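What you see is the complex with one protein chain gone and the rest in place.
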Amino acid sequence: MREMRTILTGFALAVILTVLPFVAVIGQWLPREGTLWLIAITAVVQITVHLYFFLGVEITGKHRERLSSLLFACVLIFIMVGGTLWVMGNLYWRMM
Amino acid sequence: MTENVSLLFGRLGPDALPFYSWVAFSGALVTLAGGLGFLILVTWLGQWRALWTGWLTSVDHKRIGIMYIVLALIMLVRGFVDAIMMRLQQAMALNSDGYLPPEHFEQIFSSHGTIMIFFMAMPFMTGLLNYIIPLQIGSRDVAFPVLNAISFWLTAAGAGLMLISLVIGRFSTAGWTGYPPYSGVEFTPGVGVDYWIWSILISGVGTTMTGINFIVTILRKRAPGMLLMRMPMFTWTGLCSSVLIIFAFPALTVSTVMLALDRTLGMHFFTNDSGGNMMNYMNLFWIWGHPEVYILVLPAFGIFSEVVATFSSKRLFGYPSLVYATTVIAILSFTVWLHHFFTMGAGANVNAIFGIATMVIAVPTGVKVFDWLFTMFRGRIRFEPPMKFTIGFMCLFVIGGMSGVLLAIPPINYSTHNTTFLVAHFHNMIIPGVLFGYLAGYMYWFPKAFGFQLDRKWGSRSFWFWLVGFLLAFMPLYALGLMGMPRRMETYGNPEWQPLLIVAFIGACLILLGIVSLVMQLWVSIKQRDALKDTTGDPWDGRTLEWSIPSPPPVWNFDSVPVVTARDAFHESKITGVVLSVAPEEEPLLIPRNSTVGPIIGAAGFCVGFGAVWFIWWLMFAGLALAIAAIIGRSFFDDTEVEVFPGEGAESI
Amino acid sequence: MKQVVTGPIAEAENALMWQAFSLMLVVVVPVILLTLFVAWRYRAAGGQGAYKPDWDRSRIIEITVWGIPIVMIGILATWVWDRTHALDPYKQLPGAEPLRIEAIALDWKWLFIYPDLNIATVNQVAFPVEQPLSFRITSEVAMNSFMIPALGGQIYAMAGMETQLNLQANEIGAMQGRNMQFSGDGFSDQTFEALSMSQIDFEAWVNKVRSGDSALDQASFAELSKPSIDAPIAYFSTVPQDFFSRRVAHFMGMEHEHAGHSDGGDK
């Protein structure tokens, strides 16, 4: 199962990836756009960190199905949410 | 909210009783009489204990499957009565009010659509999946038997809410799609829409769990040697449907919960004012709604595949193609939802892209039709009733598919959307596609479940009535749609429409004869069950594992787990003479014990729904607490299995 | 009302329909006939065909059965792309300057405003034949769908939003238009008269509307907004400036309130 080392590494990474966007927002040391990008990137990386270190999503090994079902879910989420934003944005633009 | 809400009864008062119209009143009476009649019958026969231990608390997938189908049957009576009432109304209502007041007509089309999709087709499909899939993959049960019972009971709770709305209060008038802002409190106060929301929400939870259950069952509990590419087509389609379920149903949950929040807590997701956006409801609803129609039709495709191979006495043509086509349809079905609202006003790029995506589904679907055709080619076709339904399906479904493709072309959709052309399209998919499929499956697997065959003559009669009835009832609607007749019309002033509407009414009457024939078939067969007995377990010269065991199967399904070496495993073993399963195992088998958790959670779900509909908050929270307590209580309970010894004459269905 | 009138949009949509229909028949009719033929020829009781129980694959057939639908959908897809852009309801029709008409869906009737003529009507809309029409559409109530079947096209009407539809009539005549989207008890009767007339008749009609003495204002709009079934045709000889836009903006307004109280054109 998961070793103590894995847990602690995961936690350390998560802390860094959480603190970073918070500090950036509080300190305002980047232009607005830049901070938004930073938030987005750290969020995606941190989600990956959680998935890998805590949720047992791995490329090989006994939980392989987790990765494939997760990827499938991601594709569908991309279609649904991306589609929603596209469609609703287009409608908004045509009706306002 | 201006209504009086009392602590004890919420907004439930004496005016909830259906004394507002004689039609509603008689409907309520029939519902009550049906329920009471059933209770009296069971009491009179002294069968309560047998019913409770044999069925209601059973976690055997076969019994749960049968209960699902019985539920579907009860609901279909309601659904059909609604349908024929609408047809009669429209046949009469030229420049007059017909016999139904508008508000009643609206409840009828709403409940017809809701019942048919959620409480007729879905349970029917789930019932067939339940009964057949474990048998087809050589498994002793589904992965989570108790969860399976809970799913069933939640579905039943939803159906119960749906039925009780006829007696206490009213049902929604907003159609099966419940579009806001019309379905919001501003335009439809009262309990109707709430009944709609909670009945589908509660059954939707059950459906999601069914989806999970069957994915795990199919991926984990196959007999040794049953590779994915050796699975029977019905199992494949069941898998794809289950995948669609777990990914599509959240969209239904989200859209209906938000509607409920708007209605009960005064939020503004979909209201006209205060920053609501009703377009997002349609968006979310159809993200679920479109996959839903494939959730229904894919298993039917699976049944047709089994039936066509068995009754052509031939291997299924193009099995890999059929598998790929199924998965492609499943994935594509998530990319087309906008075709239900081309006329909302999106730009040409959006409409064109969704239109093209929609039409692309015709490719894999066409492949399937051709593969069935070539399965028949060079076969030895036996025209048993299931096969008749299959051939009828192939001829009619392509017509409905064609009208679907026409609707998918946005400029054509602009003039056919919301007309009866659309009504004709989807009945043309659902009746020959979904319903014929399920009926074929019912007649095909009935001998497996009950140990005797169904009468052939009445089966054929039923088929012909359905076929002709369907053509008469729905072909005129294509023409009417092109003449500009909108759907959901209570009255109309165009005399040109009436003749066609009368034809449609006659068609519905023929369909009624088709249903009567089904009942007759069942009746006649039960009376002659000794003559129709199936002693071999394999009445059709079947090809898949479910036919390798006795009819009806023992509780543990397989005396010993079969070892699969080829695609049509049972057919293969009949040819090579290799026995699939060796002698019964010496070890006792563990079979899950009956559990009361299912009925309890079903009752809890009903309370939650009823409380939420009527604002009886204590009831809602009591139901919630009961459900949580039941789950927690159960988790403390370890002794969940009993031993059985195959080979000993244990009782079976 | 006889729906004999047609216009360029209806004609184009119809033509596309028949075109697509005919193309698909090329496949669908053979499929149906083949199904029946094969079923009959290979019937167990006395069929003629050879029996090959293990025959389950054929490269050529596989390619054909994937190929035919792909080609058909390929053709259809190009039509879809082209026609959807050409027949975008927002796209103005070529020709003369369009007549601007604003339509507001109410329970259960239609209010039409002619912003350039400064008049408004209920449940009747008239326009000169062969002149492009440009509708702006909204709703005060539940979602509606605006359609004049004889002229083709259909588009939703939603509160706080504006959609557009461009139509044209090629012949003189009377048509029926209506709400296509179920919206409550009066839905079945929520129709309006659409009259296409010669330029001269149209001018006379406008004068007739103008000669009345009722103005569209807060009071009369509030009265009109009350739900009613099968409301009679009515005329308003004057309309406040930007009435339509203000009705749209009303729902997006800053005030926290529930719609239903009708203050014709605040903000």
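Labels A, B and C are assigned to the chains in the order they are written; within every chain, residues are numbered from 1.
Methods note: a residue touches a chain if its C-beta (ideal position, glycine included) is under 8 Å from a C-beta of that chain, and two chains touch if they have at least 3 such contacts.
Please note the rule applied: contacts and distances are computed from a predicted model.
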item	value
Omitted chain (choose from "Alpha-ketoacid dehydrogenase subunit beta", "Molybdopterin synthase catalytic subunit", "Cytochrome bo(3) ubiquinol oxidase subunit 3" or "Dihydroxyacetone kinase subunit DhaK") - UniProt protein name	"Cytochrome bo(3) ubiquinol oxidase subunit 3"
For chain A, residues in touch with the removed chain	1-2, 4, 7, 10-11, 14-15, 18, 21-22, 25-26, 28, 32, 35-36, 39-40, 42-43, 46-47, 50-51, 54-56, 65-66, 69-70, 72-73, 76-77, 80-81, 84-85, 88
Footprint left on chain B by the chain that the document does not show	143-144, 208, 211-213, 215-216, 219-221, 246-247, 249-251, 253-254, 257-258, 261-262, 265-269, 271, 273-277, 280, 284, 287, 590, 628, 632, 635-636, 638-639, 641, 643
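Heads up, the rule we're going with is that only the chains that are shown with their structure count from here on.
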item	value
Chain A and chain C: spacing of chain centres that average the CA atoms, whole Å	43
Centroid spacing, where centroids are CA-atom means, of chain A and chain B in whole angstrom	37
Chain B and chain C: spacing of chain centres that average the CA atoms, whole Å	33
Chain C, residues touching no fewer than two other chains	90, 158, 163
Sequence positions of chain A contacting 2 or more other chains	94-95
Residues of chain A defined as touching chain B within the complex	65, 72-73, 76, 79-80, 83-84, 86-88, 90-91, 93-95
Chain A partner contacts - residues on chain B that touch it in the complex	219, 243, 247, 251, 277, 279-280, 283-284, 287, 334-335, 337-338, 344-347, 349-350
In the complex with chain C, residue positions of chain B that touch it	102-103, 106, 173-175, 179-182, 186-188, 271-275, 278-279, 312-319, 321, 341, 343-345, 347-348, 351-352, 355-356, 359-360, 362-363, 366-367, 369-371, 373-383, 391, 394-395, 398-399, 401-402, 405-406, 408-412, 414-415, 417-419, 483-484, 486-493
